[in-house]
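All protein chains of the complex are present and in place, except for one that has been dropped.
Every chain is named by a letter (A, B and C) in the order it is written, and numbering of its residues begins at 1.
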Amino acid sequence: MTISIGVIGAGRIGKLHAENLATRIPNVQLMAIADVVESAAQETAARLHIPIATGKYRDILANPKIQAVAICSATDTHSQMIVEAAQAGKHIFCEKPIDFDLKRIDEALNAVEKAGVTLQIGFNRRFDPNFSHVREVVQSGSIGDPHILRITSRDPAPPPVSYIKVSGGIFLDMTIHDFDMARFLIGSDVEEVFAAGAVRVDPAIGEAGDIDTAVTTLRFANGTIGVIDNSRKAAYGYDQRVEVFGSKGSIAAENNTPNRTVISDASGVHHTLPLHFFLERYSESYIIEMKAFVQAVETDEQPPVVGIDGRIPVVIGLAAAKSYRENRPVKISEIS
Amino acid sequence: MTISIGVIGAGRIGKLHAENLATRIPNVQLMAIADVVESAAQETAARLHIPIATGKYRDILANPKIQAVAICSATDTHSQMIVEAAQAGKHIFCEKPIDFDLKRIDEALNAVEKAGVTLQIGFNRRFDPNFSHVREVVQSGSIGDPHILRITSRDPAPPPVSYIKVSGGIFLDMTIHDFDMARFLIGSDVEEVFAAGAVRVDPAIGEAGDIDTAVTTLRFANGTIGVIDNSRKAAYGYDQRVEVFGSKGSIAAENNTPNRTVISDASGVHHTLPLHFFLERYSESYIIEMKAFVQAVETDEQPPVVGIDGRIPVVIGLAAAKSYRENRPVKISEIS
Amino acid sequence: MTISIGVIGAGRIGKLHAENLATRIPNVQLMAIADVVESAAQETAARLHIPIATGKYRDILANPKIQAVAICSATDTHSQMIVEAAQAGKHIFCEKPIDFDLKRIDEALNAVEKAGVTLQIGFNRRFDPNFSHVREVVQSGSIGDPHILRITSRDPAPPPVSYIKVSGGIFLDMTIHDFDMARFLIGSDVEEVFAAGAVRVDPAIGEAGDIDTAVTTLRFANGTIGVIDNSRKAAYGYDQRVEVFGSKGSIAAENNTPNRTVISDASGVHHTLPLHFFLERYSESYIIEMKAFVQAVETDEQPPVVGIDGRIPVVIGLAAAKSYRENRPVKISEIS
Partner (left out) sequence: MTISIGVIGAGRIGKLHAENLATRIPNVQLMAIADVVESAAQETAARLHIPIATGKYRDILANPKIQAVAICSATDTHSQMIVEAAQAGKHIFCEKPIDFDLKRIDEALNAVEKAGVTLQIGFNRRFDPNFSHVREVVQSGSIGDPHILRITSRDPAPPPVSYIKVSGGIFLDMTIHDFDMARFLIGSDVEEVFAAGAVRVDPAIGEAGDIDTAVTTLRFANGTIGVIDNSRKAAYGYDQRVEVFGSKGSIAAENNTPNRTVISDASGVHHTLPLHFFLERYSESYIIEMKAFVQAVETDEQPPVVGIDGRIPVVIGLAAAKSYRENRPVKISEIS
């Protein structure tokens, strides 16, 4: 069976998914691509031999031959598109976050439930071979009950301040991935958050009302304590490590590097820097997640990241932002 | 010049210092050892050819030929002995903590100041070749301004519950070392603490009124955010790692191992476990710290860990304990 | 511009190249696949939507729309197919080795030269991101003049003895890759070889007239000394490491692993095994080499691995086999 699919959004992440769908994912036919900038859609369509390019995403939703859509447009369009796509009976892959507004998220999830279509949220890091292996080992019980979770998540450079201003803030823009990762690795829900933050990288980020450095403590329902440290700028590049420490041992995932070479000279023993940023670091995860989506549609089974998995990290992010503003631990139940 | 010294306490740490003074430290003569259990003092004296063994520490304080003492007795005797030793004009090396009571600490520090003797506090980890190198690199500016500090400090096994009950609690017994390390590495003082804790290792520790797992967030005066994670039991042994992340890069110290061998077989690539516990892990640091004390006495210069360095981590520990009890960030100024 | 290409051989390596050409290589159209077992060609054609499947490779050579061929058939057919393909004016990618017989190699290379077509030999390991980086660093001069080269090349398990019997022996079947790697990394030619060998893995290999363990010393024209150690069976999997040691330092490439996770438990600190075998370890290199071939055809420039690069490792292999048999160093000039 072959699933026909349309991609909405021909920006960085839309192009990535389109290319994977065109060349790496079996059992799928990439039929259309849409972008508000029609020429962007046309350019990608030409390069990847996609039959339809359009400036209107509703062309895709209206096309009866298209069974599924991948929503890769700007965040503020996600929830509306989910509602429309669900009403059009399309299966939906949607980039995270669904929205920053819980009410709009709930409307989207309700529309999906009513339509009975498949919805998978794009938390691609779950499909990274490192992190999925950590999860498997934790689930297997071989490190015992988890006691402490550590996530280090640092970007190579901050986005432009213009982006920072509309980003929703560090906890909803950046740490949100780590909140999802935390739930995924520990297999338990977060009940309370305490966030300490600072402007250390660039004062302009502070002037824009955001922070660039944060250490967030999480309490999980199962008693695990987690801590996430974030920075918008690591001089050595993209730093994405996790450790789960449990009663029988620990499992940690180190950074991936473009090669495994080591230079030794009079000044030291030099290893390679981590893969530069998320496109390089997580390239394989994007392929695996899209295969999983296609398979979920094919088999009509639950996808690995469902709608509620898109809602919960937003709730944690809102709690973390509140914790930072009020300088006190905030219970998740205060938000949701 | 040779410094004559007496050791008070012939328990585990007293014997360690006695042995180092007898065989590893130049320019020093170990003249006496005292222990409330006189036979313990005699046994160590015989083994190390120490001329005087006594059941009364005041014999050492009264001996005009002895210039300095190393106080290695039970914690609740430290402050009183510091006062007496200072009054007797002896230079003082004292194991940490000075006391859990700030008033008694202040009395001890006042006595030292009045007598004009040298006082060095036994925060030996500062002298560990890993951590002293991290400090040097941070101080050199080569990783830029510090933004985030991470300390992982996990013991191989909890002490007996009988000890837990009189230990002062995890923050004053265990994390206190990490509070000193935090100040030492960052070169700035802690202003606020938030401690999350749990009983994950052994319910008996909880019944004794303590916790065994903790994640403590620190805010430093210079804007750095720190986080310490502690466990009373790491299945793989003693885990003592730090990372300082700054504007130009990071420096991390990994665990030390008894050897650098790697076995590869059908089940994986296996490295050696870390050195078992603090006596093995920090053996070199004990020698270096005692050399530093002897040198400070010889040259009449400031020792590398002064009296106030013994007081501040107790203050942070009290703040952390309060933060844990009240589940809120606690300012250091609330305590001191 | 798009190059149309046909693949000859639908075995393991033929299928790999076909899949890469169909999905991973830009500017190419995979038009045909041939295999003496026609059903094998048909099966792969169906899966990858290749228009033509045939049991006769000459159908491909005779097709005027096909510009280039990838020869992935049995070794004993390579030289004949090169001759015919060259005479048909096709550009040629050919798996190594060209042949074990130098005369047949020379006939093939002569035919290529006469026809003026492009010939690239499939020494894919040159395109591995580890090894190509080692080469770049050596060429850059940053480790100075090379003094010593070490190659460790060990397979996870020996091939069947039936294969061993027709393999040409370990030096022509297995070490041949390392001879090419040695030339590639050092950028100088081998002048003398000494090979020590033994049967350590399986007596049946010895009964088949071959060895399974070898240590081969190489002298390069530029004065470097190299050593290759081979085993047909490493219990921990595929072991592919190199080190170039020079006057200013060294560069080494460690093994690649499927993930970067580390488990610490009471029994040790456990890293992941290397990627299992050549299909996993060198998957990226196969894509890069084929891109390079397509680009060489497109631009009519010299491909990165030319005909003579296919001949020289065979000469070294013959010298190594002679050295092993006669237990003496053998000059390359004794062979070629």
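Here are a few things to note about the model shown:
Keep this in mind: a residue touches a chain if its C-beta (ideal position, glycine included) is under 8 Å from a C-beta of that chain, and two chains touch if they have at least 3 such contacts.
Just so it is clear, the model here is predicted, and its values are computed rather than measured.
Checked against the full complex, the one of C:150, C:291 or C:322 touching the unshown chain is C:150. The residue from C:84, C:229 or C:309 that touches the chain not shown here is C:229. The chain not shown here is touched by just one of A:235, A:292 or A:335, and that residue is A:235.
For chain C, the residues touching the absent chain in the complete assembly are 144-145, 147-148, 150, 152, 154, 194, 196-198, 200-201, 213-215, 217, 219, 223-227, 229, 231, 233-236, 245, 247-250, 327-329. By the touch rule set out above, chain B reaches the unshown chain at residues 23-24, 129-130, 133-134, 137, 142-143, 248-256, 258-266. Residue-level contact of chain A with the missing chain is found at 234-236, 264-273.
Assume only the chains that are shown with their structure count from here on.
Chains that count as touching both chain A and chain B, per the definition above, are C. Across the assembly, the mean Cα position most removed from that of chain C is the one of B.
Overall, the chain located most centrally, as judged by its C-alpha mean against the mean of all protein C-alpha atoms, is A. In terms of their C-alpha centroids, the spacing between chain A and chain B amounts to 43 Å.
Chain centres here are Cα averages; for chain B and chain C they lie 58 Å apart.
Chain A and chain C, compared by their mean Cα positions, are separated by 39 Å.
Counting partner chains per residue, chain C shows two or more touched chains at residues 264-266.
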